[in-house]
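Heads up, one of the protein chains got dropped from this complex, but the rest are sitting where they should.
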Amino acid sequence: MFVPGTLFNVVSRSVSTSTVCNQIIKLTRLRVVDNSEIGKAAMMEGKPPRCIHVYSKTGVGYIGDRVLVAIKGEKKKGILVGLKQRQNAKVPRFDSNNVVLIDDSGTPLGTRIHVPIPHILRTIMRKNTHSKGADYTKLLAIATKFV
Amino acid sequence: MTMVSRLWCQKTWQNLALAKVLGKEPKTFSTLVQLKTDEAIDDNDSQAQTNDELIKSPSLGNYRLVYPEFLPDPNPLFRNGIREKLERMDMLNRRSVLSIPEFYVGSILAVTYSDPHAVGKINKFVGICILREGCGLRSSFLLRNVVNGEGVEVHYDLYDPAIQKIDCLRLEKRLDDELLYLRDAPLEYSTFPFDMEIEAKISESIPVNDIKIPLNPLPWSQRWERYNLKGVKEIVVNERRQKKAAALAKPWEKYDLMKTYRETIPEEEQNEIFSDVYTKLNELEIQKNILKRKYMLQRQKSSKTRTL
Amino acid sequence: MTSILKTFNGYQLFSKHLKQSLDMIAVPVRGRQNPPPRKRHPEWLPKPTHVRYNEDLTPENKEFLSEVASLNKGLHEMPKSPLNTELIQPAKWTQGSKRTGLIGKKIGVYPLWLKNGKKVLTTLIQIIDNEVVKYIPPEKFNPVKHSKHLHPKIKNGCLVLGAVNIDPQLITKEYYGIFNSAGVTPKKTLMRFTVTPNAALQSGTPLCAAHFKPGEFIDIRGKTIDRGFQGVMKRWGFKGMPASHGVTKTHRRPGNIGSGGKKARVMPGTKLPGHMGNRWRILKGVKILRINTKYNVIWVLAQNVPGEVNTMCYLYDTILPTKKNTSPHFPTYPPNDINALPEELYTDDVHPFTEPNIEYQSEQES
């Protein structure tokens, strides 16, 4: 998965960066799950984006939170659509930390999300749309499967 | 021994007798509902054994495996007879509304539930039960499946009233009590189709699936070499991790008789608990069986018509 | 010599000095001006004058005594009970009335589900054998007063309640005397509740869980779990210090506890290690969700009722002004009508387990 440089970097520190606490904090590696050009290219290259900021007061990202990611040398915004950490009853937990890239107005960069996304995201996205100026419900429209 | 008899004077004996009298709980005077779990067992004149019939009857002996959540937490700091009784009554009331099938870790379940985030839709999740935990109304289970190439796990409360239906699609056990290692196994081992149908029951006893699963290469979510797993093909780790696992192993723990005692509910208490709920559970089981037979008959008929 | 002294006295040369010295003896008291009131033994609780000892009874006699003692249990069997149940009339609740509370036993915590599908944790409190032991009218009731608190002008009376019947053989003669005069079976726990005179009850009146209604708010007083001597991290939630980065021997310590300079002392009230728990605490404004009248159990919407499971706690009508109850059963639920109640009482928002599954409907339909 990793290119040799990254591999060396990780091995030399012998510290895994974010799997232990399973929280989305700064420098957590995320997985882009939409079919946006930049996202696909980054995942193919084996350089998954890192979270460089979480737009919440605690600095810890939970499901539906907005994050700023560093992807292929660019800064992009994204929405967390699936987490690895333990969730409440009836909210699914995923095997990877998934993110969907959006622009400033809330429009997704891709046209399709190829993993399932949780039902609870509908409520969260609708709620966020009201409070902010951006419209996040477009993200729900490009989802292929809800669980 | 001589010393013992010399020192054992009249006074200590009197103190002992007094302590014994004080230690007796005057339960008979209270209008509390009497429950044997509450009672202090007196050293000298303990009560006679519970009736032998219950111990011998095979159906009650099986109940602890089928309905483990009816047994309370063995920690004496949390025990209370009345609370356990009320909790059991609530559980039975819920079970009479929703039929909860018999299932084990390793069985494949389908859960239909109503979701406030998706109103007016049928939400159904199918998956393998990889964990069963909690007791009483807190009991819950964890289902795992792979959807669109992504591993998904959902946690459900067994007595949640928003659950509309629970079906056991394939009733079987695995070699381990928890299957959390499926997270680090290839995805095909936890992939189950959403349109699976209920499999016909072949034998009376619960089949044990003795499949051995290979694990993905490192890194893993947990140090599986330390868990003494039976359902996993040989675990390959480096020497350092092997040594550490060997150092942390506790092979003497299985001989610790009091540890096992403090982790379990004794048989006499189990019989009291299950004889309390036996009649109602039995009724529910009979109803369930009738419904199941009907369903099977319908399926057979429909399959015949299809083949014709 | 004496004559000389007498003459000096006669002149009163040192009178001023003498007076001054007398004044100096009456120096003002240093330290706390208003010390907290000393603990006073309750008037209604006689002090034991003798201890229990081994009576050396033969086993047959022991059995005989417990047989006789168990015959005289319960209110109805009491031949001398002064209670006349007809006299308990439901009075009218007025503003400022205060009725009695209950003595309960915390028996556990488990979840209930609300009608909207939300899971809430509830604590179960059982009301065991609660009976009025004594009423002390306002004239005779003189509690210890804390000088810092404001006293209400209306003086309240006091009800002594008892809970959990015990074997009379296990208690001293003095303790038995309290119950004998009231015509009540001896109780394990006693507690006093201040009440207004219009909420007075006769001794021997049984109280049950139906004293409260579902939906009412109560305050619960209990003794918190005794955790022993604890450090600042557990006791006060301090952060401690880093595990590494050159830190030695101070991973769970408080660090600096005050400034130096002229103060040169630890400020009163500084959070330090010490004994944690085993204190009386009141949890205020807890909602009652469900009541079982058969087993006398109350479900309250809280998972943090002070105390361990199987310890006693005391329930009062809440003092929070916004949650105060305006239409309670006053002075208590009539004990003769208990059979008229259904076994389970719920608030409107609780989902009883006997009801069908919760299904969420879309807003247009509903």
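Assorted remarks:
Going by the order they are written in, the chains are A, B and C; count residues from 1 in each one.
Basically, a contact is a pair of C-beta atoms (placed from the backbone, for glycine too) under 8 Å apart; a residue touches a chain by one contact, two chains touch by 3 or more.
Convention: contacts and distances are computed from a predicted model.
When the unshown chain is looked up in UniProt, the name that turns up among "Exosome complex component CSL4", "Large ribosomal subunit protein bL17m", "Phosphatidylinositol N-acetylglucosaminyltransferase subunit A" or "DNA replication complex GINS protein PSF2" is "Large ribosomal subunit protein bL17m". In the whole complex the chain that is left out makes contact with B, C.
When the whole complex is considered, the residue among B:Phe78, B:Tyr227 or B:Tyr278 that touches the unshown chain is B:Phe78. Touch with the chain that is not drawn comes from one residue among C:Leu65, C:Ala91 or C:Leu114, which is C:Leu65. What subunit B contributes to its contact with the hidden chain is residues 1, 3-5, 7-10, 12-13, 15-16, 40-41, 43-49, 61, 64-65, 68-69, 71-78, 132-136, 138-139, 250, 252-253, 255-270.
Contact between subunit C and the absent chain runs through residues 55-58, 60-61, 64-65, 68.
Heads up, the rule we're going with is that only the chains that are shown with their structure count from here on.
Taken chain by chain, the contacts run in an open path, each chain touching the next and the two ends left apart. Subunit A and subunit C have centres, each the mean of its CA atoms, that are 52 Å apart. For the pair subunit B and subunit C, the distance between C-alpha centroids works out to 39 Å.
One finds 36 Å separating the Cα centroids of subunit A and subunit B.
Shared contact sites, meaning residues of subunit B that touch two or more other chains, fall at 115-116, 157, 160, 162. Multi-chain contact residues of subunit A (touching two or more other chains) are listed as 89. By the touch criterion given at the top, residues 14, 17-18, 21-22, 26, 28-33, 77-80, 82-87, 90-91, 93-94, 96-98, 114-116, 119-120, 136-138, 157, 159-164 of subunit B touch subunit C in their complex.
Taken together, the subunit B residues at the contact with subunit A in this complex read 113, 115-118, 123, 125, 140, 147-157, 160, 162, 183, 219, 221.
Only residues 52-54, 66, 69-70, 73-74, 107-108, 110-113, 116-117, 119, 124, 126, 128-129, 164-170, 185, 292, 295, 297, 308-310, 351-363, 365 of subunit C touch subunit B when the two sit together in their complex.
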